[in-house]
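Encoded as structure tokens, here's the structure I'll be asking about.
Removed: one protein chain of the complex. Kept in place: all other protein chains.
Labels run A and B following the written order; every chain starts at residue 1.
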Amino acid sequence: MRIKLKFEENEKKFIDRVNELSGENIYSCYQCGCCSSGCPFVFEMDILPNQIIRLVQMGREEELIGSKALFLCASCFTCQSRCPKGINIANVAEAVRHLIEPKGKDYFGPQEIPVELADELPQQALVAVYRKFSK
Amino acid sequence: MVNKKTKLHYYPGCTLKEKTTNLDNTTYAVMDLLGYELIEPENWTCCGAEFPLTEEKIVGLAAPVRILRQVKLEGGNEVFTVCSFCFNVLKRANEAMVTDPLKHKRINAFLKDDIAIDRVTGEKTTDFPEYNGDVSVLHLLEFIRDEIGYEKIRSLLKRDLSKVKVVPYYGCRLLRPKGKIGIDEPDDPSIFEEFLENIGCEVIDFPFKQECCGSYLSLSMPDAASEASYNILRSAELNGADVVALSCPLCYYNLDRRQDRIKEKFPEFHEMPVFFFTQLLAWALGVDEEVLGLDQHFCDPRSAIGIDKSGVEI
Partner (left out) sequence: MNSNGKKKRIGVFVCHCGVNIAAMVDVKRVAEEMEKYPGVAFSTDYIYMCSDPGQQLILDKAIEEKLDAVIVACCSPTLHEITFQNAVKLAGLSAFQVEIANIREQVSWVHTDREEATLKAIRIVRSLVEKIRFNKNLEPIEVDVTRRAMVIGAGISGIQAALDIADQGYEVLLVEKEASIGGHMIQLSETFPTLDCSQCIMTPKMVEISRHPNIKLMTYHEVESISGFVGNFTVRIKKKPRYVDEVACTMCGDCEEVCPEVVPDEFNLGLSYRKAIYLPFPQAIPGTYTLDIDSCLGLWPIRCSACRDACEVNAIDFDQKEEIIEEKVGAITVCTGYDLYSMKSLGEFGGEKYEDVVDGLEFERILSASGPTGGKVCRPSDGKVPKSIVFIQCCGSRDPENHKSYCSRICCMYTAKHAMLYKHHVPDGQATVFYIDVRTGGKRFEEFYQRTVEEGEVLYLRGKVSKVYKEGDKIIVHGSDTLTGRKVEMEADMVVLAMAMEKKEGTEELLRKLNISADTDGWLAEAHPKLKPVESINAGFFLAGCAHGPKDIPDTVAQASAAAAKVGALFAKEKLQHDPAIVPVNEELCSGCEICVNVCPYDARELDSEKGIVIVNEVLCEGCGACAAACPSGAAQKRNQTDNQIFSMLSAILKI
């Protein structure tokens, strides 16, 4: 549980890219934790939504690559609707997913759908899940 | 005398034509009774289901903008949906065309090369005007409140729903993101309650009405979705409701069709009937039971609205 902060060029670039892609200002988060308090899926997450933001603030791209939490965000915007700083956390999660995708594996591809479900699934769920979670 | 119907654009979305025809059919039925002839935009496609959240993925805006442009080309200035997802994507895409000049420019440039057949003349067109976000996107709940009016609804009621103890379930897409998109205050909404009251139901307040049901995580993280859905249904029950009313086919999938899987994970779970709001409206307006498509439900909702097993009203 130790990190050495070096503020290197690539870390800075990662932060800038997240800001650019998400259209949010990561630095404006003051870590109140409200997003994590309200998120309906934290019970399955390895890190909390506020920690996703925190790790971006610290430029910790590597640590985010393995995070399951990014793929549990259902873009429900509960956090966005209550964040005192107006940060759209779902946009940030999507931006981080986008940046780490080339480095990680496909999180959810067509091969993963159980055959017996194929019949009953609403189309919108299929479209949405590919959009979100595959390269 | 034949009543002339008002023409109105309606975007159903893919799921309604396949998995939840009950939502589509009841929408047609009630709108007919209310005096509207619905027009689906020519050659409509899937809206994309999810609004692209990052700048890089804006090509996802092409589909919804194309649909809206089509409405405009057909002379419409408003289009309504009943699916919350479609509503959300269309409304956000429309909003982006108004407020985000960069997106407006990029998407219009991208759509410039479209080819289509003119409906009236049958000629091939490639000459599309720019789309500037001037079609208004409405959810049927808004359309009923603002344009049809509850008064009219009340005057047409044929059946008594006063025994139906119902919770309104908004989910995410009708209310969020906060700002210009939602149809009501994200944390203090009332439009769905008003609607249900005006069709004669007993409305029950419950704290999970704006909570997420699990959305598409039911594919990628089925367990997480089951727990989210369970929390909602349990809260509805604890607060004394007999049924849930909603407007989104994916919420319906998670809250009704997946009740067996919820039960697997939470054995103490009690099944609860789930209705689309249009089904309740149709029933209240006197539409026949077959149109409601109640056999598509996992949890049989018949008794909740006073129909016995053999389909007879009691």
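Assume contacts are C-beta pairs under 8 Å (C-beta built on N, C-alpha and C of every residue); 3 or more make two chains touch, one makes a residue touch a chain.
Note that this is a predicted model, so its numbers are computed, not measured.
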Selected from A:18, A:39 or A:56 as touching the chain missing from the view: A:39
Touching residue (missing chain; options B:188, B:268 or B:288): B:188
Positions on chain A where the hidden chain makes contact: 30-39, 42-43, 47-48, 50-51, 78-79, 82-86
Chain not shown, touching residues in chain B: 185, 187-188, 205, 207-208, 235, 238
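Just so we're on the same page, only the chains that are shown with their structure count from here on.
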Chain A and chain B, separation of their C-alpha mean positions in angstrom: 27
Chain A - residues contacting chain B, complex: 20-23, 40-41, 43-44, 71-72, 74-78, 80-82, 88, 90-91, 94-95, 98, 107-108, 112-113, 117, 120-129, 131-133
Interface residues, chain B side, partner chain A - complex: 13-15, 18-20, 46, 48-50, 52-57, 60, 83, 85-86, 172, 175-178, 186-187, 210-212, 214-221, 223-224, 227-228, 231, 249-250, 253, 257
